[in-house]
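Handing you this structure, nothing more for now.
Missing here: one protein chain of the complex. Every other protein chain is in place.
So, chain A:
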Amino acid sequence: MSQSIQTKTAVSNVKKAAVTPIIQGTNIGKSYGQDIILERVNVSVQEGEFITLVGASGCGKSTFLKMILGIETATEGELLLDGKPIPNEPGSDRGIVFQQYSVFPHMTVLENVIAAKGFQKSSITGYLFGKEKKVAKQEAAEMLAQVGLGHALNRYPHELSGGMKQRLAIAQAVICKPRILLLDEPFGALDPGIRADMHALVLDLWHKHKLTIFMVTHDLKEGFYLGTRLWVFDKLRHDPHSPNAYGASITYDLPVGHMPEPLYDEIDQQLRPITKMEQPISSME
């Protein structure tokens, strides 16, 4: 377990020289007082990549996502969006889908998406009227049909299943044409069958709208199946007496698609050391 693990960067950075990366982080660290969450994270992401972030819970992958979102700031290092410091509040260039609470419960499915269009307008209320409303309604209905909610336009979120709610949240995010789409364990609460449908949907939207996607997941298989690039968050150094003394970093940065079996098992084992240790206990029962 404790052999020296180095960041294995297998992604070719051929294009890097020519184009400014959409997201670039140098030496990013995040700590809350004594507790270090992230340290020395170095990344460079080109527009159009689909990155999945995996790691044990509490290893900082969601924190990293929140930095891109703008609701957390790095305490060390520098995170750049298009070569400029990332804004420290959320904006319409970076869409988000959370695991839950991502849609507005007081609006119907259609209203949820129309409201998203309305928010794009710089008015006090964001209400749309007349022709503008008509156009937005049309566009919203089309987007909802695209995500498979064409039959549920007038339902309220509490009348939807978990998968349908997430489809709605995705439709809302995508209709605002963000450049980056952030997905924070979006399918964690869904059944496996429904998950497969959602994967197809996300891949489809990624192609169609030329998005750059960051998706946090705790499911390694999902991480390998989706996207173009996989980041594994883990701690490089461990102090058993003080678990928060060292932060996590990106230990693997791999292109998705050609993964040798032993490496998969190795990562899998690293992500779940706790379950491995618990097994003998549970088998004794």
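Quick note on the criterion: contacts are C-beta pairs under 8 Å (C-beta built on N, C-alpha and C of every residue); 3 or more make two chains touch, one makes a residue touch a chain; residues count from 1.
Here, contacts and distances are computed from a predicted model.
Asks: Just to verify: the chain that's not displayed, which of "3-phenylpropionate/trans-cinnamate dioxygenase ferredoxin subunit", "Membrane protein", "Bicarbonate transport system permease protein CmpB" or "ATP phosphoribosyltransferase" does UniProt list as its protein name?
Replies: Per the UniProt record, the undisplayed chain of the complex is "Bicarbonate transport system permease protein CmpB".
Asks: With respect to the chain omitted from the figure, which of A:30, A:61 or A:165 is a touching residue?
Replies: A:165
Asks: Touch as defined at the start, partner being the missing chain; which of A:116, A:201 or A:250 qualifies?
Replies: A:116
Asks: One chain is left out of this view; which of A:57, A:92 or A:269 touches it in the full complex?
Replies: Candidates A:57, A:92 or A:269; residue touching the omitted chain: A:92.
Asks: Of A:46, A:63 or A:102, which sits in contact with the chain we cannot see?
Replies: Only one listed residue reaches the unshown chain, and that is A:102.
Asks: Extract the touching residues of chain A with respect to the undisplayed chain.
Replies: The missing chain touches chain A at positions 69, 71, 89-92, 94-96, 98, 100-106, 115-116, 118-120, 122-127, 156-158, 165, 169, 172-173, 176, 178.
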